[in-house]
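A protein chain is absent from this complex, but the other protein chains hold their places.
The first chain written gets the first letter, and so on, giving A and B; residue counts start at 1 in each chain.
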Amino acid sequence: MTTETDATETQDAHGATGGTPAGSRRRAANRGAAEGTHDGGRAPLRLTRGKVVGAAVGIAGVVLLILLPLLNLSLPGVLPGPTYTPGSLQLLAMCMLMAAAALTYHLLLGVAGLLSFGHALYFGAGVYGLAIILQNLDIPLLPAMGLTLLVVIVLAHVVGSISLKVSGIPFAMVTLAFAQAGSVVVGRNPEGITGGDEGLTLRTNNLPDFLVGVANTRNLYWLALAVLVAVFVIVTWVQSSRAGHVAAAVRENELRVRVLGLQPYLVKLLIFVVSAVLVCIIGMVFLLLQSGAVPRAVSADLTITLLVMVVLGGVGSRWGAVIGGVFYTILDQRLTTLANSDAIDALPEILRIPLSEPLFILGTLFILVVLFLPGGLTGAAQRLARRRTRRGGDRVQKSREILEEAA
Amino acid sequence: MSTLVLLLFTGLGLGALYFLVAAGLSLIYGLMGVLNFAHGAFLTLGAFTGWEIARRTGGDNWWTFLLSLLVGAVAGALFAAFTEFVLIRRLYQRHIEQVLVTVGLSLAAVALFDGIWGTDPVFIQGPAWFKETTDILGARIPNDRFICIIAAVLVLLALVFFLKNTRYGMIIRAGVENRSMVTALGIDVRKAFTLVFTIGGAAAGLGGVLASHYFGYVSPLLGGSLLIFAFIVTVIGGLGSLTGAAVAAVAVAVLQQFANFYLGGTGDFVVVLALALVLLFRPSGLLGRTS
Partner (left out) sequence: MTAAEEERSIAPAPILRIDGLTAHIAGQQVVEDVSFTVPATGITALLGRNGVGKTSTIKAIIGLIDRTGTVELDGVRVDREPTYKIIRSGVGYVPEDREVFSKLTVAENLRLAERDAAPRRQLVEELFPDLLARSGQMAGTLSGGQQQMVSLARALLNTNKILLVDEPTKGLAPKIVAEVAETLAEAAKTVPILLVEQNLQVVRQLAEGAVVLSGGRVVHTGNALDFLNDDGLTQRLLGVSTEAAHTEAAHTEAAHTASAQTPAPAEKGAAL
């Protein structure tokens, strides 16, 4: 609140002197910030038809997803079986968790313009933290989760406050280095607590019964759905909050925000920590769903996977992150099945080798999207829609700008 | 004393490998602003092609080894030049998208190596002399360490000579300092881009062959694991500084070896800690541009 008053005051001060080029430039800066706060105040009230339709579709979608375990629907080629079977529910739950994780990455990259290569550290801290606590302490699930969160909040503050000393590409490298340290701990298996390469199997003694066993997969499915919806709501809220607007302003022009007396560093740190906490919670649910912790959960590969999801879906778009997360997870699963199929096995070596490597196909697809489909899937969809209604597309432009600003 | 000497030489050997990766990374970043995640793939390709040469020509004589170094370097250079020419160039001035493309390339390349050579490490044989040791101040140093150190020093000298004494070297040095002014003098700086990628790829490919002898095996993950330390080295040394990369490579590797031995296998953390300290007190790196 105080910052807002400051901004208005500076604006008034310049209004009085006015006319000089420097003054007018600063006034332009103030105008930008004023518009930002303006948006913040008005956003909840500004219900366009598009937003109403979007919300309605969203709610209908959530209701459908809630009912899915009770229905007998088949999606051959996408799901391994009818929707009520544990196998399908497991895959769908995984899609939703990955979509939620991609949303937390969107918070970093799309909102704050932070290209982090260390996000897996917090996901992995959730997975391994909870697994280790349940393994070694005799406490119920919720306190164990609370304890894990506490650890991650401290960790995110320490790593965030150091890494944010630099920005752009150096920030990417530094976050990667910290995450790598985490990955190394897990691999080294100190005192046997992480299980090394083998990972840890979830100890279920202190878990509530309804979360244990294949028969209860649908409960975990609903939990994953709840996490996705909660993360979506929180990310939307953060994005439209004051901090979100300041973060966006910082992304566009850090100096401008500093001139206004705001603290870009603290806002970035806040977003960094919120994003870490959310992805840690997702990691904990991931542990319950997978009933085990594997080293991949804390590897740089996982961060890169999240990055790929966000870019595939379209940088700067919440729905893009969700779509990218679901699309990637299903494609990865399908390609793995394909890789082991007889059809591929019968191919000559030059085709068989690349096609039997899901990551080769996904990596190539990713390159093609970056090169030819700026704005990702949502950007492409919007462009198609716009072409029909003959309006210019701005999604693509926005994605490109966000990426440039992260540099 | 002999332990100290052994650790020092092992550290120097590892530092030599870090330098071979970091040199290219640092030059590429300094000139083009691109963080090249595919650099590890250049190294791995160099290591595998070097291994193929050794396997096909009977791996235990010096000529084979020298040939494998050459072929590994050429393979790394070609892969890198291809990367710059086909992928990076299309995204001129779009730094983050360039990074994303190299991320995708490293994913695809490592998966392809998995498919071709399998996920398990393949073991490599060099000249018999590599397996022997040399006595220095009572320490028995494995000979392959010396090869790594000599090769890295030669590469460093060659790079310094190239940068100081050729027109393209001059363009690269000027471009690291102020790229837009180089173009404003009428120079097509993109040629220098392809060149630094090629040079960086060659150094990485050479490093790959040496790394396979240092560790005794090749695996598709070889490049990725060295790449992360090379990133740390470039940040500590100062992005864009070749001498910084050399100094930091040695410092990081020696520190890592000593911490691993004396502080109970904590080498990797000590290195990350060193990175944190450098960032806190000198964010532009040891020899980086102070801006």
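Following the convention adopted for this analysis, a residue touches a chain if its C-beta (ideal position, glycine included) is under 8 Å from a C-beta of that chain, and two chains touch if they have at least 3 such contacts.
Owing to the predicted nature of the structure, the values given are computational and were not obtained by experimental measurement.
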item	value
Contact residue for the chain not shown (choose from B:Leu66, B:Leu137 or B:Met181)	B:Met181
Listed residues B:Met170, B:Leu221, B:Val270 or B:Leu286, member touching the removed chain	B:Met170
Interface with the undisplayed chain - residues on chain B	167, 170-171, 173-174, 177-178, 180-189
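Just so we're on the same page, only the chains that are shown with their structure count from here on.
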item	value
Residues on chain A engaged by chain B in the complex (per definition of touch)	115, 162-163, 165-166, 168-170, 172-174, 176-178, 180-181, 184-185, 188, 300, 304, 307-308, 311, 353-354, 356-360, 362-364, 366-367, 370-371, 374, 400, 403-404, 406-407
Contact set on chain B toward chain A in their complex	29, 33, 35, 87, 90-91, 94-97, 99-101, 103-112, 114-116, 224, 228, 231-232, 234-235, 239, 265, 268-269, 272, 275-276, 279-280, 283
